[in-house]
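Heads up, one of the protein chains got dropped from this complex, but the rest are sitting where they should.
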Amino acid sequence: MKKLGKQTLQLDNKPSILNTAAIVGPKELNGPLAKYFDKCVEDEFWGEASWEKAESKFIKETVSTVLGKANVSSSDIDYVFAGDLLNQCISSSFGMRDTNIPFFGLFGACSTFVEGLCLGSVFIDSGACKNVLCATSSHFCSAEKQFRFPLELGNQRTPTSQWTVTGSGAVVLGKSDTGPYITHITPGKIVDLGIKDANNMGAAMAPAALSTLCAHLEDTGRSPDYYDAIITGDLGYLGKDILIDIAKTKGYDIASIYNDCGVLIFDKKKQDTHSGGSGCACIATVFSGYLYKMMKENNIKKLLLIATGALTNATTSQQGESIPGIAHAVAIEM
Amino acid sequence: MNPTDSPKEYGEYVKKKAPNSPILKDCFNAFWVGGLICCIGQLIFFFCQYKGLDETASSTVVSISLIGIAIFLSAINVFNRIGKFAGAGSLIPITGFANSIVSPAMEYKSEGYVMGVGAKMFTVAGPVLVYGISASVIVGILACLFM
Partner (left out) sequence: MEYFQSIDWMTMLNCFIIGGIICVVGQILIDKTKLTPARILVVYVTLGAILGGLGIYKYLIDFAGCGATVPLTGFGANLAKGAMEAVKEQGLLGAFTGGVKACAGGIAAAVFFGYIASLVAKPKIKKQ
């Protein structure tokens, strides 16, 4: 392991992504990526009494799916890094409480999935761990309940608002002769350019994505063309356009290789999701379901995955605070 | 000048870049749905008058009926669709007040009937009652002093 520049770590022992799993909810089932997910659940309660319980079930079932697919038993997992959006990360801790795996609960808002990949891959790279599990979840209903309005309230969503993805994604990291490998991690700085509109997370997070993107490219000495694809977490349509714009001002033209998970997961016109998807599960399910398969099939050989998060809650936005953004990046190569 | 240079410039840049609400369409829908809800109220009002109720009682029946309809539509998961279409057209009439009471009550049932349903019922309607009642008390006191 070697530090490059100010923010990036180069991982020499190449932690491999052994397998991935993604389970999603009813809205994602009607989206364009539905066929890539391991399972689509039609009932947002998934037979549970509350959305919070359902979200725990999402992460629990996704973890057991990924363990099965990777053919690793839970006793062979050294540590799990998991997180979600609900207060005190209850979905992950409740979802994981029966697994008997040492547990790190993470909070990085919607950037948590890549935060977990960063930490997990360093643990593997250290040589001390054999297998590490990273998982995140989010649920449209529980997120709306905590951050916004009751589901049955007859209000209108603004054009810049995003739709929290219901589901969970999980990956097992380990040592293997086959890729894809995590080669670099670039944890991001908190960036706040004063956006206060809680219904415009894309604009709030785009500057953080730019900061991490620039740091990664400077630290590694790579140009954007090095990658087959640069994928951000959940900037949505507006955030994606903003990032393309502001990356140009730094001299990077990423438009041709760049996309966003919030744009990929829903059909904006048909599904009326306004600015696209968001939530911890957005990048987690799109990577675990879709991008990982693209890499395995060699359609993408070099991927820069940047998860973005809005570090805010209902209290700070009521107190008139602006929304600090964060973005973490991992370079994944075959 | 780069948009990311300062919060001020970024704010202006985002404002320009962000899609606007389709205000003409929204206003048109709000107008006819809002007008229609008031007309339903007016029909009920005329019916009460026809049945011989006085004006105050008729108004109360109108309120209770529209509240009942709005709560029924919320309970069968239809009101939010109307609200999404009509915006202020269903929010501003008394139907919006009723919906604001029932929607958190349904949502927080999982936290129990006292601190869930009972307390959260007023997350939106509470402020309306606080400001409405306080304003009426002030009006009453002023009336007492100056009339």
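First chain written, first letter: the chains are A and B, and each begins at residue 1.
Note that in this section a residue touches a chain if its C-beta (ideal position, glycine included) is under 8 Å from a C-beta of that chain, and two chains touch if they have at least 3 such contacts.
Quick caveat, the model's predicted, so the values are computed rather than measured.
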Task: Interface partners of the hidden chain - shown chains only, full complex considered - done: A, B
- [ ] Quick one: say which of A:P150, A:G174, A:P207 or A:G309 touches the chain that got left out.
- [x] A:P150
- [ ] Tell me where the left-out chain touches chain A, residue by residue.
- [x] 25-27, 30, 44, 140-141, 149-153, 155-156, 158, 166, 197, 199, 270-272
Task: chain B, residues in touch with the chain not shown (by the definition above) - done: 20-21, 23, 26-27, 30-39, 41-43, 45-47, 49-50, 56, 59-64, 66-68, 71-72, 74-77, 80-81, 86-89, 91-94, 96-98, 100-103, 105-107, 109, 117, 121, 123-125, 127-129, 131-133, 135-144, 147
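Just so it is clear, only the chains that are shown with their structure count from here on.
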- [ ] Please report how many Å separate the Cα centroid of chain A from that of chain B, as a whole number.
- [x] 36
Task: Interfacial residue positions of chain B with respect to chain A in the complex - done: 2-4, 6-8, 10-11, 13-14, 17-21, 26, 74, 77, 79-84, 86-87, 90-91, 96, 99-100, 102-104, 106-108, 110, 123-124
Task: In the complex with chain B, residue positions of chain A that touch it - done: 49-52, 145, 149-160, 192-195, 200, 203, 207, 210, 238, 241-242, 245-246, 249, 322
